[in-house]
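Note that one protein chain is taken out, while the other chains of the complex remain in position.
Every chain is named by a letter (A, B and C) in the order it is written, and numbering of its residues begins at 1.
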Amino acid sequence: MVKVGIVGGTGYTGVELLRILVNHPQAEVVVITSRAEEGLRVDELYPNLRGHLDLRFSQPDPSVLSQCDVVFFATPHNVAMKMMPELLAMDTRVVDLSADFRIRDAELWSKWYGEPHACPELLSEAVYGLPEFNREAIANAKLVACPGCYPTSVQLGLMPLLENKLVDISRLISNSASGVSGAGRQAKIDNLFSEVSDSFKAYGVAGHRHLPEIEQGLSDMASEPVSLTFVPHLLPMIRGIQSTLYAELNDETVSLDSIQAMFEERYADEPFVDVLPLGSHPQTRSVKGANTCRVAVHRPQQRNTIVVLSVIDNLVKGASGQAVQNMNIMLGLEETAGLETVALIP
Amino acid sequence: MVKVGIVGGTGYTGVELLRILVNHPQAEVVVITSRAEEGLRVDELYPNLRGHLDLRFSQPDPSVLSQCDVVFFATPHNVAMKMMPELLAMDTRVVDLSADFRIRDAELWSKWYGEPHACPELLSEAVYGLPEFNREAIANAKLVACPGCYPTSVQLGLMPLLENKLVDISRLISNSASGVSGAGRQAKIDNLFSEVSDSFKAYGVAGHRHLPEIEQGLSDMASEPVSLTFVPHLLPMIRGIQSTLYAELNDETVSLDSIQAMFEERYADEPFVDVLPLGSHPQTRSVKGANTCRVAVHRPQQRNTIVVLSVIDNLVKGASGQAVQNMNIMLGLEETAGLETVALIP
Amino acid sequence: MVKVGIVGGTGYTGVELLRILVNHPQAEVVVITSRAEEGLRVDELYPNLRGHLDLRFSQPDPSVLSQCDVVFFATPHNVAMKMMPELLAMDTRVVDLSADFRIRDAELWSKWYGEPHACPELLSEAVYGLPEFNREAIANAKLVACPGCYPTSVQLGLMPLLENKLVDISRLISNSASGVSGAGRQAKIDNLFSEVSDSFKAYGVAGHRHLPEIEQGLSDMASEPVSLTFVPHLLPMIRGIQSTLYAELNDETVSLDSIQAMFEERYADEPFVDVLPLGSHPQTRSVKGANTCRVAVHRPQQRNTIVVLSVIDNLVKGASGQAVQNMNIMLGLEETAGLETVALIP
Partner (left out) sequence: MVKVGIVGGTGYTGVELLRILVNHPQAEVVVITSRAEEGLRVDELYPNLRGHLDLRFSQPDPSVLSQCDVVFFATPHNVAMKMMPELLAMDTRVVDLSADFRIRDAELWSKWYGEPHACPELLSEAVYGLPEFNREAIANAKLVACPGCYPTSVQLGLMPLLENKLVDISRLISNSASGVSGAGRQAKIDNLFSEVSDSFKAYGVAGHRHLPEIEQGLSDMASEPVSLTFVPHLLPMIRGIQSTLYAELNDETVSLDSIQAMFEERYADEPFVDVLPLGSHPQTRSVKGANTCRVAVHRPQQRNTIVVLSVIDNLVKGASGQAVQNMNIMLGLEETAGLETVALIP
């Protein structure tokens, strides 16, 4: 059994890692840390784990963590980078679910995350953990930066269009919407049930932290700089992200059928990307609790604008499930191990 | 007191008309029809009206309806047009909440609504009931075609941009999302709580009936043909529409401040359009139960794409509230009469 | 116009008072206080009030408040009692929405609210503001203690049974459930959307602060001490309380029809209590936004246990609406003024 450590396990990505890992056939969580909840049984905080996990939160201790085969960081941003040099020096393999190592440009990172990066020298070592684009590099990585939730949905939706140079990369649009769990488990008035339920809004239109990450990823796929208008919205539901992506065809004579074929071919061997038949409208509930991204391609009115619909569970393929997928790849396990759960419908 | 008749009062726009009209200071509902529920007390179907309304559903009878000062049609599409010639012949004024008279081109209407139009000769007589664009014509109209819910949110969001020829009208995008009440009160599996709750999806991407109506309205505003990509989505909530609108500036040197000023000026005298300060993100709950449209203008990253956020309550400004607003204008009443309700927060 | 002051207007009962009062025909809010938000426009915090209210939050100042015809306290518990002696000394009439003056026994109050009462000498002066039980005393009161939300639903549901001595008062049961807005607008993890949505639970079974208030009220109605088992639950919705009340008949030969008749007679002249026909099941949505309490009486299997269903909107009849009703009575206004809103369905 692979020994797993989790740093910062009290948030939603932490409990989601546990939900997945307690049923992983080849992995065992041996340590989970929380400064605030030291000593508390994990299943007191998360009663769904009663009977599945016999662990208490402990103080983060690099010497203990370094004995794990892999360590997940499920911490807020700006935390992982402070422990990373020490951990990597001890040869620990790390999957970081926070944003600390997602952006290669330290200055750009600093602009969006509000402080200087603590170890810019490690940024080039970090591998961006989108398996569908980076599988080989992930397999050899010491440090994987797990993609953000919105970025995962956007990149998987646009990748075939960009790799095939089908669309105008100067004016891509992602209209995205996320469930509230994306905001984490923090005591904020804005995320109270009475503030969020039965309502809908855009937010962060002037600039959301996921924008530079997405543009970096899309530019890698297009092999040239891509410009995206990204508007996130808050949905009155717990889990799920839908990105509705708009792109202008470079060549109007390309048929929708051929684009559909490109999508199907691109993802033919991907266990966690499901291209729906033409005419489909994926629902976020079809991936609730599952590590799947479902995409569908449209061309309304046979005009020049391609619309791609892309759904994921923000806590699974958008965070903890993808993190476990990365772990499986890094450690040479079956890539789908622990990730075969069927989404909960209804 | 103005005498009001309602045809087809069992649906959600019907009960919403009643909710508004029972507290209207100058109007009184004297007849409400339903073939299916004839004889039933209205407040047995809608207990919120107990103590407010002492009426029973009756069979629709033109001779009775024609004695009203105004008749609302809250029927499904393809119904109002069959009674309209007779009613208009009796000089009854009509506000039609259905789609029957929204599209001026009978052939285009027929293509989207699936049967020949029953009285194409009346189409030119119908006035499109968007007061902010058509107030004068409404005042003199015999027959007002009340705009659809999505069309209201889109047109009010784009009107200042189009009238001022600021944006590229060949590639406008409306990413819209609606609460489930927009689907009406019909027994369909697709609208069950267990199918819709806790999930999100796009629908009708290949073509939604509101598309031709919106393009007609936007073209009127731009004084030339406009092309729109329109993608509606279904929200897990009852009321509310948000349209997130994307338009490319014709002239990059126009400042966001000047655009904001244009919006504020355009709507300065409008009682039911509220332009939010720069940087705002309207929430649908801020208009829940109210006849207000709130809009906010953004220019992400100071790039070339303008983003307008527009929210309404689909049953109020998107249907029954706007219908009453039209009635007030037609009958020379105070335009805001009966429509001063404050939205329900939380 | 009656001049109204509101102390502590940033919470949900505060904004609800405003929603009601801005459309009250005979009242005008002239001052609203908040220590934390001093200087902020009220409609910046609550955008539903844009266009309806032109006020800013100010520091609470007794000399200003005392110029109002009535002052509402929409503060957390343990606040109003500290300002009350000074205000009452200046002859200001007060409606307190908090719990500070609901319990006549200072020691009992202190046990449940965690500190000594600040002005026990005023407790006997306070009138418990349940108009259906105390209308006359309210009319003459200087200080009205507005009932809690659960207590309102329970007392109105049981009053006819108790006044008529129909049931065993030693083992009454109230199984109550409330929407999340009852927990107020405070940044607590427990009330986050992601914690509360799509789930249901009982809470406070060992003892809830509303228990002594309810038992006091029920005992007044029964004219002898009443014992209640009270189990509150948290509903995944914003507004609404349902209390399902269980009581054992003292005399099994009493018919359900006669009990129904007693309920109808007891509430015949009450504008805000609606006794539904036999066999009914009130929905909380039938009172959403309205000041109505709807009750229905059942006798399952014709056995010995009477079941009463009682629904209110916790923020209206359970708080701010009832507060305005009390104000209307105190100031000799029409009791229903400002409170004729129809509940929002759907």
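One rule holds for everything that comes next: contacts are C-beta pairs under 8 Å (C-beta built on N, C-alpha and C of every residue); 3 or more make two chains touch, one makes a residue touch a chain.
Just so you know, these numbers come straight off a predicted model, no measurement behind them.
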Among C:61, C:198 or C:265, the residue in touch with the chain that has been omitted: C:198
Which residue of A:212, A:232 or A:282 touches the chain not shown here: A:282
Touching the absent chain when the full complex is considered, from C:244, C:260, C:322 or C:341: C:244
Those residues of subunit B which, in the complete complex, touch the missing chain: 12, 179-181, 183, 185-189, 191-198, 236-238
For subunit C, the residues touching the chain missing from this view: 171, 173, 175, 177, 194-195, 197-203, 205-207, 211, 227, 229-231, 233, 235-240, 242, 244, 246, 248, 279, 281-285, 288, 298, 300-301, 303-305, 307, 309, 311, 346
Contact set of subunit A toward the excluded chain (per top definition): 12, 15, 18-19, 22-23, 46-52, 181, 185, 197-198, 238-239, 274, 276, 282-283, 285-290, 292, 294, 315, 340-346
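We adopt the following convention: only the chains that are shown with their structure count from here on.
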Whole-Å separation of chain centres (CA-atom averages), subunit B against subunit C: 36
Centroid spacing, where centroids are CA-atom means, of subunit A and subunit B in whole angstrom: 39
Computed distance of Cα centres, subunit C from subunit A, in Å: 45
Contacts with 2+ other chains: residues of subunit A: 194-195, 197-198, 236-238
